[in-house]
Every structure is written in structure tokens, then in C-alpha cells.
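Submitted below is the structure of interest, expressed as C-alpha cells.
Here the complex is missing one protein chain, while the rest keep their positions.
Right after this comes subunit A.
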């Protein structure tokens, strides 16, 4: 009936993911909270996740945004594995991938090449980050 139309109450869904060995998730908590306060639905992965666990979560939760937090410097090995996994499930094209943490300037072009939309280093403001997500979260319709 007509009530089927136009009742969509879409929220932006984000997975905040800690991948690899680094044991600090304060930043991830802070960003999770900022996203929540921005009205997003945030799923937090917990510490020490393997890339395939992050892929599983991103696929099952059908998130619009995947925020990967890495401080350990292992981004060059971990991020490509996640990207590969998303591609395998056909989830890469409509997932906005952002990376937060410590990523040297030299490594950035390569990550962006892979499909990372933006990298937020130390000093990036919460507003800037949530604004970026709002503007770039994929519009999906299938």
C-alpha cells in the first residue's frame, strides 16, 4: 500500500575497527562516541581483530562506513587485506573506507590508491571527521 513508500529512516552505519596488534583504543572510543553524538549507528569491533574478522563484521552489519584505526604502523599490510576481503564479498564499492591513526605521509598515496577515501592523522578534529562521513557516506539503492 501507499504507506510502503517514503518512510525510510536511514541512519549512517559505521564500523569502527581496531585491527592488528596495537593495544590502544582510546582514539577509537573517542571517535565512536563522536559518531554516536552525530547521530550515526556505530559498531565497535574491539581490540586485536584480524582483517578477515573486520571484513565479516563489515559485511554482516552492512555498514556504510568502515573506519580503521591503526597506530602500530602495520597499515601497509593490514589495510590491503581488508580491502581484498571486502572486494571478495562485493562490498568494496559502496563502503566508504577511512583510516585514522599514525600514517606517515609517504604511505598515504598508496592507501588512497587502494580505495581509502581519507586519512585522519593526529590533530584531525572530530567535526572534520564526522563532516567528511556525512558528505561522503555512499548513497545506496538496490
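Odds and ends about this structure:
In this text, contacts are C-beta pairs under 8 Å (C-beta built on N, C-alpha and C of every residue); 3 or more make two chains touch, one makes a residue touch a chain; residues count from 1.
Just so it is clear, contacts and distances are computed from a predicted model.
Taken from the listed names "Tryptophan synthase beta chain", "Putative tricarboxylic transport membrane protein", "Respiratory-chain NADH dehydrogenase, subunit 1" or "Methylmalonyl Co-A mutase-associated GTPase MeaB", the protein name that UniProt assigns to the chain not shown is "Methylmalonyl Co-A mutase-associated GTPase MeaB". Of the candidate positions A:19, A:42, A:99 or A:133, contact with the unshown chain belongs to A:42. In the full complex, subunit A touches the hidden chain at residues 1, 3-11, 13, 32-33, 35-46, 49-50, 52-53, 56-57, 59-62, 89-91, 141-142.
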